[in-house]
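The complex appears here without one of its protein chains, the remainder shown in place.
Every chain is named by a letter (A, B and C) in the order it is written, and numbering of its residues begins at 1.
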Amino acid sequence: MADSVQTAILGVSGYAGMELARLLLHHPRLKGRAPVFLGRADADHDASLTALHPQLMDNNGSGALKIEPFSWDLLKSRGVNVLFLATPHEQSREYAPLALQHGIKVIDLSGAWRLTDPANRAVYKFADDSAPAAVKIQAQAVYGSPELYRDEIRTAQLVANPGCYSTTVILALKPLLAVGWVDLDRGIISDAKSGVSGAGKAPSPKTHYMHAADNLSAYGVFGHRHTGELLEQLGLDRSQIIFTPHLLPIPRGILATSYVTFKEKKTTAEVDALYRDFYAGSPFVRFFGSGHLPQIQYSVRTNYCDIGFELDSDGRRCVIVSCLDNLLKGASGQAVENLNLMCGWGEAEGLA
Amino acid sequence: MADSVQTAILGVSGYAGMELARLLLHHPRLKGRAPVFLGRADADHDASLTALHPQLMDNNGSGALKIEPFSWDLLKSRGVNVLFLATPHEQSREYAPLALQHGIKVIDLSGAWRLTDPANRAVYKFADDSAPAAVKIQAQAVYGSPELYRDEIRTAQLVANPGCYSTTVILALKPLLAVGWVDLDRGIISDAKSGVSGAGKAPSPKTHYMHAADNLSAYGVFGHRHTGELLEQLGLDRSQIIFTPHLLPIPRGILATSYVTFKEKKTTAEVDALYRDFYAGSPFVRFFGSGHLPQIQYSVRTNYCDIGFELDSDGRRCVIVSCLDNLLKGASGQAVENLNLMCGWGEAEGLA
Amino acid sequence: MADSVQTAILGVSGYAGMELARLLLHHPRLKGRAPVFLGRADADHDASLTALHPQLMDNNGSGALKIEPFSWDLLKSRGVNVLFLATPHEQSREYAPLALQHGIKVIDLSGAWRLTDPANRAVYKFADDSAPAAVKIQAQAVYGSPELYRDEIRTAQLVANPGCYSTTVILALKPLLAVGWVDLDRGIISDAKSGVSGAGKAPSPKTHYMHAADNLSAYGVFGHRHTGELLEQLGLDRSQIIFTPHLLPIPRGILATSYVTFKEKKTTAEVDALYRDFYAGSPFVRFFGSGHLPQIQYSVRTNYCDIGFELDSDGRRCVIVSCLDNLLKGASGQAVENLNLMCGWGEAEGLA
Partner (left out) sequence: MADSVQTAILGVSGYAGMELARLLLHHPRLKGRAPVFLGRADADHDASLTALHPQLMDNNGSGALKIEPFSWDLLKSRGVNVLFLATPHEQSREYAPLALQHGIKVIDLSGAWRLTDPANRAVYKFADDSAPAAVKIQAQAVYGSPELYRDEIRTAQLVANPGCYSTTVILALKPLLAVGWVDLDRGIISDAKSGVSGAGKAPSPKTHYMHAADNLSAYGVFGHRHTGELLEQLGLDRSQIIFTPHLLPIPRGILATSYVTFKEKKTTAEVDALYRDFYAGSPFVRFFGSGHLPQIQYSVRTNYCDIGFELDSDGRRCVIVSCLDNLLKGASGQAVENLNLMCGWGEAEGLA
């Protein structure tokens, strides 16, 4: 398949869709095979991609970057075999099964297929949540975190690309939880802060400049949608972690400050070694160690998740700081990693 | 009237309405007589003002700051004799005449009654533009610039509060034009930049944080609505000035950089003296002179219009920089100045 | 004393000094008695206050707002009886004792006199930390939190005005800790975020726009200076709380998200009642209850500390969000509260 990959993006009008378009247009394995761009809403059809996102223009005009109205016939006629869904989760619930029926692999950027536990899915209120067909599809979906499921992704038909907050927190905590160092009775706190692009492109009181600028607000306390991903991927129950998102007055970027207590004393060197070992083969984790914490600014407009930590002098209390660009490693960049794995290409191709 | 002034604000849910509420609630002449707050849309009725604008809360709860549904009976029962219209211009066209019929003075913050020349009004497309009743009301409206029409405002029944951009540019240029120093054949340029609150509270692609932040854009080139005010108040025709607004990535504040050429050489001292003389009795113009230009930051959250200039060594080319807070001197603060004048109070009361 | 209060501000060139100047210039009890303005560094002497802070100008010029070179003779000749120290802590260590010797009451905005436990003071490395004279002065200093020490402040000679972060966190947690609800074995987390003015006016790589803007960074993990205040005022030991500050890309404002676990199940109504009761007589705490969290934007440019909370459905895990303006309630506003109390005036005078 790798030699004849033809991608399509449904929902190219949003921020994640735009970044995905940009990445795929410059992907070295896709030269001469631009994605098929499909509007999320009818209103976007027949517009050009560069009318929606002028930053994607080249200087020769851009007639080729047309957004086309979706149809399965169109996908078939263009030979599409990988479909990116940059759509709201309701649409992804509808389109992913149909794509699979048409023999098209799917990388879904929404929350539609990320959660295996119905209790965690409840927050999405899927109409077909317990329908046998949906349950069957959910069972074959692979959670698209290359650091955790590299091999499974290679052969997946349906990849559920992780949430942006989820990626930031899971990559920060997974090494510690995987080895059982964390005292779960003490509880884990993950206090996360995200830029405004995470709230989507639709104008709303929340995304109005006058609300977001010069401000900080917490939201979704004890109830944010991404919590379920944390529980499932980190093997926690709801009583063992509090995840609190905040809206930052910046366009892009997430920083999570996570607090754990170790069962037993550890040294800085031990924590350091654990992370370096865990991420040894992962091209998109930059581990800062201790003494120099990552900042949002370093990771924005890269596909890296940056991780650093500080260990208290008691050897037990540890603060982990992780950062990424919510539209790249937190969405479209990670989706391209997944494409690379599914196609047998290098994980980092088109992302450097 | 001054002893029994009872105000009301129609449209208290917008930014100008909020600032006006704040100013009137703390006005020393209105102690114990809070304004009647009236929603702009039905949706706002029966909400509390502090639910819409939590920054207005005091720590005792705020039951008194209720937004009530508009009716003339309500205004009558409360003894309202000054009505502020912080409404879209279409609504102001409708409400101002009715208020006058009810014997209520009006300070209108919209563009509904600012323009005497039908050609300048054309941009608003008023349904009743040439209706005799409307023409008659327009004739009695006073342009609410205290620096220009202090005496007329004192006795006005209807004050058309100036636009925010207009105030910034008119106060910068009026002294020079009043004495005929400017070579109009060379043309005047006023390049203006405004914060996002000027675009209103309604969420839109333009006010989305992702559009406004880290950006600058020009708009309304050769066609902005406030141009007519400049022409009428400065005595110019359309060929003699270009006014270009830009959207700045800041919440509040306007800065206009205006360029004129003098017919004859002037000295810095002459320009300085002209401005100081012109604004001698005006409490809300801070004249910086030459050598230290005003900046948006100095004027924001004050009711001042700050003005400074630089004169070229040729003695003829002059750059004037003026700044103000678009919600205060550019809207609600100036409206309170007008209230003060209409009530025979000190122009600066409640604004220091 | 209240009838003849004459204030002076040493260090008026910084941000807190500027806000203090603004507040005192408009204080209703100080009409006609402007503070004596004293520069922090020789460089500021004989400058005018408005040259440093043009936003403080009035439109009549501002010759009166001169910054004068410090001397005890000057203070004596002006009859200064309350001295605000808006100075670095080293200077406050030096000046406060001398002022007291001269019979001048002191409100110190630095960290010089806030901490009674030498272990907590160690971070400041005071040269005279254990000198008997300094120890004696420390013993008479009152921690200037009106909500906690209203009565003690009334008669204090030396008030140690609390840190900005400290105020935000202490006011959020004190009611819960005072009644012993919190399970201290589980540990408390306070994840705090502050605007850039908290880092002071001196240009540095940290305060450079290019570092602060579009960014978020954690700093001082396990070692921030304000930690000692939390320990002393909340009655905690170092193992019971983690306080993590972050630098926000905004000019002003702090938000702290604090996490506690109750020993026993509580209801939302119980938590609500506890806070309302605790702050019943405190004019500058606005308690939001549950369901509508405070945001930085609501409290900025007010003297309020806003507090809200969310209680998990387990009735034990509680997230408290508190916000304030670091230059007002977090510094100069609180200093004026302290002045009011020391002078027998209403706590809220000059701050509404």
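We take it that a contact is a pair of C-beta atoms (placed from the backbone, for glycine too) under 8 Å apart; a residue touches a chain by one contact, two chains touch by 3 or more.
All figures in this text were calculated on a predicted structure; none of them were measured in a lab.
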Touch criterion as defined above, residue of B:14, B:97, B:251 or B:333 at the omitted chain: B:251
Option touching the unshown chain, where C:208, C:263 or C:292 are the choices: C:208
Sole contact to the chain not displayed, among C:197, C:244 or C:299: C:197
Residues in subunit C touching the chain absent from view: 15, 196-197, 201, 203-205, 207-214, 249-251
Where the missing chain touches subunit B, by residue: 186-187, 189, 191, 193, 211, 213-219, 221-222, 239, 242, 244, 246, 248-253, 255, 257, 259, 261, 293, 295-297, 300, 310, 312-314, 317, 319, 321
Hidden partner interface residues of subunit A, rising order: 26, 54-55, 57-59, 214, 279, 282-287, 294-295, 297-302, 304, 352
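Definition applied: only the chains that are shown with their structure count from here on.
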Most distant chain from subunit C, judged by the mean position of its C-alpha atoms: A
Core chain by centroid distance, with centroids computed from Cα atoms only: C
Centre distance in Å when subunit B and subunit C are each reduced to the mean of their C-alpha atoms: 37
Rounded Å distance between subunit A and subunit B, as computed from the means of their C-alpha atoms: 46
Euclidean distance of C-alpha centroids - subunit A vs subunit C, Å: 40
Multi-chain contact residues (two or more partners), subunit C: 214, 295, 297, 300
